[in-house]
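Left out: one protein chain. Kept in place: all the others.
The block that comes next holds chain A.
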Amino acid sequence: MSIVTVQLGQCGNQIGFEVFDALLSDSHSSQGLCCKRENEAYQASCKERFFSEEENGVPIARAVLVDMEPKVISQTLSKAAQSGRWKYGQHACFCQKQGSGNNWAYGYSVHGPRHEESIMNLIRKEVEKCDSFSGFFIIMSMAGGTGSGIGAFVTQNLQDQYSNSLKMNQIIWPYGTGEVIVQNYNSILTLSHLYRSSDALLVHENDAVHKICAKLMNIKQISFSDINQVLAHQLGSVFQPTYSAESSFHYRRNPLGDLMEHLVPHPEFKMLSIRNVPHMSENSLAYSTFTWAGLLKHLRQMLISNAKMEEGIDWHVRPSLSGPSSLGKMSLNKDLHFNTSIANLVILRGKDVQSADVEGFKDPALYTSWLEPVNAFNVWKTQRAFSKYEKSAVLVSNSQFLVKPLDMIVGKAWNMFAS
């Protein structure tokens, strides 16, 4: 089933481009470690989901690009066309000349309603192209004006007009020391609106991704393009085809639906994070070998110690031996270093994936008291390797990872408001 991507604002459009690029280059990769027929099925599934076919064979991304300034969109369109392997639809973008001035209200209350019809028309056209439509993937940042304000507005509209379709918002959490003065206001307004109209909020923190670029990829001068590529790699490893659970002869038809059903059925807990291992520069990759046991051990510790990457994991954090806390009561003095999860989904790709042992994630101590590990934890295994990594594991989790950052943002916003 197909997913329509809505790219909003500078951030959304730049990330969107990297995501489509990563998906397509992985699907064409020759290092999939599987037979030709398998590879073809993988490619076909990826294409059906994210691209539509044009007469001359060049796949067109199922995407709508929206921005209030023309510069980023035209850059994005030309980069895609230059690659020669895919492109955006000719009439798939909407832009204006004014910009939003990092003002959430301007995006939400002025631009949104003013351009509502044009934007929704574009989206409708894209949805009608899909034979089977699963849902929307909306990429936006929280701190600016266009992505956040228009993003909140558009998501609300999608909720009204496509109430049966799924909506996942990919949100960029701003740098703690970000440049936009009102980013905390913008963030809070965005989150509160999205919480009502979106089904799942997939959060990427700029600070965390920045560190991955610096420490794991060893990039000296980190540009937005580097950050976006790391992001795209993580998203790709989640959304590329995986086998359905019942039989491993077919690729899963509705990954978005399955993911949401596993992770965010509770209406009050919608925030998801992604962690993946391994992640390194191509040069280092050539000299590294991995075992599933090692990868999964790291991933598990990253989860419970709330680490965002492989380096610098705090191995002292351990689940408490007395088991999960009693019904609902958590003393305020409890050390919040241990990251409790509501639900986790682990996706494994690569060689010997069937032998990977995920028992460590089924420990009840990792989860809350009201959900058993059998319901809270799922694993998807696929043999076809992803993007040159012989073995890769990614964890999508609904956990407490955002409690601290959220507290900080709320605190800062309140201080600013009250001063």
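Definition applied: a contact is a pair of C-beta atoms (placed from the backbone, for glycine too) under 8 Å apart; a residue touches a chain by one contact, two chains touch by 3 or more; residues count from 1.
Here is the rule we go by: contacts and distances are computed from a predicted model.
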Next item on the list: Leaving aside the chains on screen, match the unshown one to its UniProt name from "Histidine-containing phosphotransfer protein", "Tubulin epsilon and delta complex 1", "Sodium/potassium-transporting ATPase subunit alpha" or "Importin N-terminal domain-containing protein".
Entry: "Tubulin epsilon and delta complex 1"
Margin query: Among A:Ala41, A:Met120, A:Val317 or A:Leu406, exactly one should touch the missing chain; which is it?
Written below: A:Ala41
Notebook entry, point to check: Out of A:Leu33, A:Ile123 or A:Leu166, which is the one that touches the chain we can't see?
Noted result: A:Leu166
Checklist line | Full-complex contact with the absent chain, from A:Arg253, A:Lys297 or A:Lys412 | finding: A:Arg253
Notebook entry, point to check: Which residue from A:Ser29, A:Ser52 or A:Asn157 sits in contact with the chain not drawn here?
Noted result: A:Ser52
Notebook entry, point to check: Taking the full complex into account, what residues of chain A touch the chain not shown?
Noted result: 1, 37-38, 40-45, 47-48, 52-53, 129, 131-134, 164-166, 195-196, 241, 244, 246-247, 249-254, 257, 260-261, 264-268, 327-328, 368-371, 375
